[in-house]
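All protein chains of the complex are present and in place, except for one that has been dropped.
The first chain written gets the first letter, and so on, giving A and B; residue counts start at 1 in each chain.
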Amino acid sequence: MQELIVRAKELLEKGEVARVLGWKKGEQEYDAEPAFFETAESLDNFVYNGFCGANLSKYMIEAGKKEGKTLVFLKPCDSYSYNQLLREHRVDREKAYIIGVGCKGKLAISKIPFDGILKVSGAQYPDAQEILTVETLYGTETIPYKDAMLERCHVCKGKDHVVYDELLGESADTVDADRFAEVERIEKMSPEEKFAYFQSELSKCIRCNACRNVCPACSCRKCVFDSTAFDSEQKANTTSFEEKMFHIIRAFHVAGRCTDCGECSRVCPQGIPLHLFNRKFIKDINALYGEYQAGSDLECPAPLTSFTTTDAEPGVGRG
Amino acid sequence: MRRIGVFVCHCGSNIAATVDVKKVVEMALQEQGVVHAEDYPYMCSEAGQVRIAEAIREHQLTGMVVCSCSPRMHEATFRKCAERNGLNPYLVEIANIREHCSWIHKDMAEATEKAVILMRAAVAKVHLNAPLQAGESAVTKRALVIGGGIAGIQTALDIADAGYKVDIVEKEPSIGGRMSQLDKTFPTLDCSACILTPKMVEAASHENITIHTWSEVEKVSGFVGNFTVDIRKKARYVDMDKCTGCGVCQEKCPSKKSLNEFNRGLNTRSAIYTPFAQAIPNVPVIDATACIKLKTGKCGICEKFCQVGAINYAQTDEIITEQYGAIVVATGFDTIKLDKYGEYAYGHSKDVITSLELERIMNAAGPTKGHLERLSDGKAPKEIVFIQCVGSRCSDDRGKPYCSKICCMYTAKHAMLIRDKYPDTNVTVFYIDVRTPGKNFDEFYRRAVEDYGVNYIKGQVGKVAPQPDGSLLVHGVDLLENKQILKKADMVVLATAIEPNADVRKIATMLTASIDTNNFLTEAHPKLRPVESPTAGVFLSGVCQGPKDIPETVAQAGAAAVKVIGLLAKDKLKTNPCTAKADELRCNGCSQCANVCPYGAISYETRLVNDHGIREDRRIAVVNSALCQGCGACTVTCPSGAMDLQGFSNRQLIAEVDAICR
Partner (left out) sequence: MPVTENWKPTIVAFCCNWCSYAGADLAGSSRLAYPADVKIIKVPCSCRVNPMFILRAFEKGADGVILCGCHPGDCHYSTGNYYARRRMTLLFSMLDYLGVEEGRTRVEWVSAAEGVKFSETMNSFVEKVRALGPNVRLGDLRCKN
């Protein structure tokens, strides 16, 4: 972490960047949140640890409107999101100085199964064997770092950054699960079971829009669900259907653009596994139109804005 | 709030017999914004339009819905009526309560209920319709005719005579098409070449006609009035300007084993060849797959003997790009392949031939110099059996479901000509029905039966079995006598079904012209617009649209030419105003819409946008409405709904959905 701060200060002081986009300490170590730092002094509040899961790429849309360059720290998976935004002309590469920062898997406080958590230590420099020590109201507990990792880190896209100006820190391979296993499990259910599963998950949705607000692909200036474009604006007396429509349409709008960064599930206050919508589309796209990783390439045709004359027919393969 | 008028047409009894039109009127009056509703026996009639005009004035209508036949029939009528009376034509919507309702439903209550819903959907849509203004685009005063058979030649001549430039693209080395392969034509027995070649010569010498033979259409872009077409001029290896057509090269060419396509492969030709004596242009081509020089580098005899130095082995394909205002498809037909009809022994016995092959055999320039003889042993056949409907009117997937239309007549012609020239040869025809609707057609057929003694047997042939003695045993049935027939024949002629030329699907795709399951091009309307494709600026001439004989083809070719002339006579065309448009406040500038636009109509510009007080430079999509054809692909790609289609906007379509589902 210290080397990041040193380098950021250096770039700020040299005037090469006008501000730094990173993570700020919260009250607790696990409260780290995205923040802009305008001065060298303010960087004292900078933090980079296992709880810095937040993907900073989307903030670069706003940063690009400001004067001067913004230094941004991107983890390998975040760099895919940035690249996708670049492809869609939403960010200005000229106004970004990207430090690709190492990552050895990020943590989810929700994955630490203890009540009354006061403090978590051991999240600084994780290694595979690292154990987290958790102080709770009821005593001290431990949990392997790996077990507290975000779902997305178990299916990590890899250690490489797809876009950067310089690299700092090491990354680790944290893959230990099959990315599509959960989607496949659901696909194998009967329609009744599928319906029951999603009904129970989506019934938790409070339409707080956190998923939409955090999603780097959901970056419309004006969301269709907030506009009159389809007469679909969120209304006070929103029907139960609208939640469903919202999640299906949201997934559809980001299909072929979603990098599977998992932020939607990370921020959902209700713990809905929202990534399962996006990942279903990714799985279908890979199977039907060839392997595709959004954000990995600026040029190759995107699955929903291209076609072949021999594409599968809708509904083929249904019972 | 719109002031909407609803006009419910009875269409005589076509609608009113199944839909309670009074009820539709009554329900319309309950719809929000509907200030006037009435029904009338024929809304499209002069009197009906007068009522609409009066209602527009009296009720100061700002929108109207006509519940009537399909918009494909009378949308233009009612839009013009609105426009004449001061209402923007795009404030008119049609509820299709005839084709989509009264004609397919029997129960009056059910049909009326549906008609009311269709009316409501149209009313809901028209509430959101915006007045649109058609733009204008210039017309390139030049036409392209694809195919140089009699259809293409006639169309080109008629267009050229009206004073417009026209190009013919023909894939074969010469124009002339199928008609040039025919010997005589029914029902007058004119010599086909004698009536065709003057037309070919006229086309070749016409100052307004350019002929590209040995050429194919490679790519088409643009739209009515403004097509851009790439034409591939295949390497001929012979300089068109130098060649005098003396024919020495063909005589001297040592490679003489290629099947002669013009004679349907019944004999062979040299590697350098003109397909037939009257070919236009009379310039040979070198078949690169047969030419020894092009294959091995050795030979070069034709070059040596050519006194004008016209041979050029280094020639390559050339692509030329031309602009056209209209395109006529005249790609013609071929006979179907007979590999699924093993029972007729075609391919096993040389003496089982198709009717088109018989044309070549009977033609003086054909493989037998016009003598009717068996291809197996050169003997004159004494018993000939004709089998009708081979692959036509077929209910399984071996053949075609349609009637090929020309076979009954040409078989009568063949039978008559053979009986006339070879009176000691017996001719038997097996038929399902004899169809002779046409001027002097039935008289012609009766002459074959009554004056020439052709033996017509109603019934089908199950098998043709080649015998060891070289004859053919035909197993048939006589349905009228209800008995099996075994007939020994020396020659069997199959009236093989015709099908559109194999290339037509490729061409239809390039032109975005509709095509049916049999590969015939679809008309804009099967009765009222038979020579126009639904794609504006594309016209149909000849058999590419459906089976027809020569007089019908020539008539249709002329009709297509008239439509082209009508189009080229205009200086400007009105463009479809239902084009896409981006809302600058919603646009993300993400470029996804441009990726799916088939016309390259979307570009991006950075401009200052005032978004509710926030002023910033934004990258915004801009639609070139002259290029946009209004498909709407961009609208669905746009996640924010910034891109919308005028006339079919998101809110209009949602309003229709809501009205139907409410």
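The working rule: contacts are C-beta pairs under 8 Å (C-beta built on N, C-alpha and C of every residue); 3 or more make two chains touch, one makes a residue touch a chain.
Computed from a predicted model, the values in this text were never measured in an experiment.
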Touch partners, limited to displayed chains, of the chain removed from view: A, B
For a quick check of understanding: of B:Glu26, B:Glu83, B:Glu99 or B:Asp442, which residue touches the chain that isn't displayed? B:Glu99
Among A:Asp147, A:Glu166 or A:Asp311, which one is in touch with the chain left out? A:Asp311
Contact residue for the chain not shown (choose from B:Glu113, B:Glu172 or B:Asp490): B:Glu113
So that we can see where the missing chain sits, which residues of subunit A does it touch? 183, 186-187, 189, 191-199, 202-203, 205, 224, 230, 232, 239-245, 248-249, 251-252, 255, 277, 280-281, 284-285, 288-289, 303-305, 307-309, 311-315, 318-319
Name, in rising order, the residues on subunit B that touch the hidden chain in the full complex. 70-72, 96, 98-101, 103-107, 110-111, 113-114, 117-118, 121, 505, 508-509, 512, 514-517, 520, 522, 526, 534-535, 578, 596, 598, 629-633, 635-637, 645, 648, 650, 653-654, 656-658, 660-662
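Just so we're on the same page, only the chains that are shown with their structure count from here on.
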Using mean CA coordinates as chain centres, what's the subunit A-subunit B distance in Å? 54
In the complex with subunit A, residue positions of subunit B that touch it: 583, 585-592, 595-596, 604, 611, 616, 619, 637, 639-642, 644, 650-651, 654-655
Can you tell me which positions in subunit A touch subunit B when the two form their complex? 65, 88-90, 219-224, 227-232, 253-254, 301-302, 304-306
